[in-house]
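Only one structure is covered here, and it is reproduced in the block below.
Removed: one protein chain of the complex. Kept in place: all other protein chains.
A and B label the chains in the order they appear, each numbered from 1.
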Amino acid sequence: MSSTEEILDQPLLRVTNLTKSYGGNAACRDVSFDLWPGEILAVVGESGSGKTTLLKCISAQLACDDGRIEYLMRDGILRDIHGLSEAERRFLMRTDWGFVHQNPRDGLRMRVSAGANIAERMIAVGGRNYGKIRGTAEDWMDQVELDPGRVDHQPGTFSGGMQQRLQIARNLVTHPRLVFMDEPTGGLDVSVQARLLDLLRSLVNKMQLSAVLVTHDLAVARLLSHRIMVMQGGEVIETGLTDQVLDDPQHPYSQMLVSSILPV
Amino acid sequence: MTQAAQQAAIPDEQAEIDAGAGPDPNYNFAYLDEQTKRMIRRAMLKAVAIPGYQVPFASREMPMPYGWGTGGVQVTASIIGPDDVLKVIDQGADDTTNAVSIRQFFERTTDVETTTRTEDASIIQTRHRIPEKALSEDQILVYQVPIPEPLRFLEPRESETRKMHALGEYGLMHVKLYEDIATHGHIATTYAYPVKVNGHYIMDPSPTPKFDNPKMHRMPALQLFGAGREKRIYAIPPHTAVYSLDFEDHPFDVQQWEQPCEICGATDTFLDEVVTDDRGGRMFVCSDTDHCTRDQEAAE
Partner (left out) sequence: MTKDMPRSEPAIPMVQVRNLHKSFTLHTQGGIELSVLSATDLTVSAGECVALMGPSGAGKSTVLRCLYGNYLPQAGAILIRHKGHMINLVGAEPRNVLAIRRETLGYVSQFLRVIPRIPAIDLICEPLVTLGADPEAAREKAAALLTRLRIPERHWSLAPATFSGGEQQRINIARTMVVDYPVLLLDEPTASLDAENRHTVIDLILEARERGAAIVGIFHDAEVRDAVCSAQYHVAVPADSDESSMKADEMNSDDRQDLAG
C-alpha cells in the first residue's frame, strides 16, 4: 500500500459535489471525497440516508444530476466516468471494478455453475482456454473457502454465505482495482458474517484493493475500513479515520449512531 | 356464393393452377402485397449491409401458424420472381409435411417452377439443414428461424442483449460453451451452434446442426434468415467469414458417424436415425433426400 500510495499522488476516485435527486427530494447533496489507492472507505448511515444512491452514482449505475466522478484509468489519467463511452464504462465495470451486492442473487448468474460464474469475467477479458479458466475458477473457489469440488454445482445449491463468497470470487478474479460493496454481510447469520468479514479483510489486504463499502453496521466498518463517511439525509455530516470517528465522534448524529450499538 | 358453390369453385381453381395456367388470381403474386415486400426487402438490404445483425421488420400474419416457417416464407415471398426455381426442404427432406405445404403455397401463389434438385434451384427455403451439395453464387438460401437471439439463454433482457451486440460483449456465449464442457465433457451444443459473422456479430444459425456450420463459411450463395414470430431478419452475404465459437483446448468440430448411409453408402453426409420397427431396429440414412437419391442413382 505504502509504495504505490506515495508514488501515485493521485486519488483513484475523486467525487466532487455529487448531487442526485428523485423528484424534489435530494438523495445525495453536494457529496465530495477522494478515495486513494489501497484505501477502504466505509459509508455509514441509516436507511434512507442516501448511501446506496451514492454508491450507484459513483459506480456509474445511475446518472447524477450534478457533480463530477473521476476515476484514475490504468493510463494514469483521471477521467470523468460519465464522460466515458458506454463501451468503456461497461468494460471498466467488468474488469477494473467489482460490485458486491447485498443479495448474492443480484450478482450471480443462478442458472449456470459456480465455475461458469467465475469464468465469465475471465472470458470477458479474452480467456479462451477452457482448462486454464476452469483451473483458475477452482483456485478462486479455494481462496474464498468454497470446496473446489463443487465447481460444477449451481449457485442455487449453495447456502447464502457460500453464494456471497462465490460472488466475491466472481468479482475478484480479474484483479479489479476498485470494488463497490453494498452491505456485503447484510443478509447473513452472525457467524457467517464473521467468516466473510475475515475473508474480505484478508483478500483486500492481499490484493491491495480500494473499496467503497456501504454499510449500516459500524462493526463491519471498523473491521474493514480505513476511513468513514457518515451520511444523514443525503449529506455527509462527518468524515475521518475510522477509529477516530467511532471512538471520538464529533457530530451529534454520529454520536447517536455510535452510542446506539449494543455492547457485546 | 353459397357454401356449396364455394366448395365447388376450389377444385376448379386448383385444377387451373395444376394445369399451369398462372398463379391463383385471388392473391397478389407470392401472397404478400407489394408494399410489404418492399418493407421486407429494405430490411434484407440492411441485413446484408450489416452481416449477422438482427434487423427488426414488421412481420405479417401468414396463412400458417407461427413455428411453421412464417419468417422464411415472408423472405422467400419478397425475393421470388416468376423466373425463379424453388426448392423447399425440411430437415433436408423435400417430401416432409412442412416442405410440401410451403412448396404448394408458392406453387399456388406464384406458379413458379419447383424442384427437388439442389443445383437446379435459384431459391432454397430450408428448415434446419444446408444441402450437402455446395451452393453457387446464383443461389439464395432462405432459413426459417424460430429464435434469432443467441444470447437469450443467459440474458433474458432484450434491452441488455441489444447493448451486448452493439458493444461486442460476447463473453456470455463462451460462458454457455464453458457450461457445456463442464456438464458433458465436450461442447455438447449440436445445433444452433453460435457463430461470429464477419468478425463482429454473434449469430444463431437457426437450429441447423453444427455439421452444417462450416458450409456457411465463405459460402458463394446469399444466406437470408427470417424469424416471423420474433420479427427479425438477418443475413450472411456471399463469401463472408463465419467462425464457429470454441475454446483453444476444445476446438470446434462436427458430428461424425461410425457407419455410412444405409441407402446410398455416403460417409461424408449428415445422417438421420430412423426407427424401423417396434423392437428397437434402426437405420442411419442421409437427411438430405435429394443428395441421397442421386448418389444412389449414380451408383446404379
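Definition applied: a contact is a pair of C-beta atoms (placed from the backbone, for glycine too) under 8 Å apart; a residue touches a chain by one contact, two chains touch by 3 or more.
On a predicted model such as this, the values are computed, not experimentally measured, just so you know.
Undergrad: Quick check: which displayed chains does the absent chain contact?
TA: A
Undergrad: Identify the residue among A:17, A:32, A:159 or A:250 that touches the chain left out of the display.
TA: Residue touching the chain left out of view: A:250.
Undergrad: Would you indicate which residue among A:79, A:153 or A:222 is in contact with the undisplayed chain?
TA: A:222
Undergrad: For subunit A, which residues reach the chain that was dropped from this view?
TA: Contacting residues on subunit A, toward the hidden partner: 1-3, 5-6, 36, 39, 194-195, 197-198, 201-202, 205, 222-224, 226-227, 240-244, 246-248, 250-252, 255-256, 259, 263.
Here is the rule we use: only the chains that are shown with their structure count from here on.
Undergrad: Going by the contact rule set out above, which residues of subunit A touch subunit B in the complex?
TA: So the residues of subunit A touching subunit B come out as 86-87, 90, 94, 109, 111-113, 115-116, 119-121, 123-124, 128-131, 133-134, 151-152.
Undergrad: Quick one: in the complex, what on subunit B touches subunit A?
TA: Subunit B reaches subunit A through residues 154, 163, 167, 169, 171-172, 174-176, 178-179, 181-183, 247-250.
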